[in-house]
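For this view, one protein chain was removed and the others were kept in their places.
Showing chain A:
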Amino acid sequence: MTKLLEWVFGVSVIGAAWALVTFDLLNLRLPEAYKEVAWPMPVYLLVVFGCYSLATVGYRVATFNDCEEASKELQDQIKEAKEDLRRKGLKM
């Protein structure tokens, strides 16, 4: 089974379970509170995923280390390239 089929299958199972609870398709007569929790679930999961992405990005940007050596190496390479091009006649 391909990955796409696996995902489609999983999503449709979860979607069926959600529809069953939200629209009361089997006439299970669940307590009203459960229906109230279930119907915003797709939007809720999207919002939670968005929050998690934001938090991950924010955290990794905040804890990104300065790379001293790489910076110095880059500056040297820039100087070298400029020298080389100047020698070959490119006006800077």
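To be clear about the criterion, contacts are C-beta pairs under 8 Å (C-beta built on N, C-alpha and C of every residue); 3 or more make two chains touch, one makes a residue touch a chain; residues count from 1.
As a convention for this text, contacts and distances are computed from a predicted model.
Chain not shown in the complex: UniProt lists it as "Dolichol phosphate-mannose biosynthesis regulatory protein", one of "Large ribosomal subunit protein uL15m", "Dolichol phosphate-mannose biosynthesis regulatory protein", "Radical S-adenosyl methionine domain-containing protein" or "Guanine nucleotide-binding protein subunit beta-5-like".
The residue touching the chain not shown here, chosen from A:Leu26, A:Val43 or A:Ala70, is A:Val43.
Interface residues of chain A facing the missing partner chain: 32-34, 36-37, 39-40, 43-44, 46-48, 51-52, 54-55, 57-59, 61-62.
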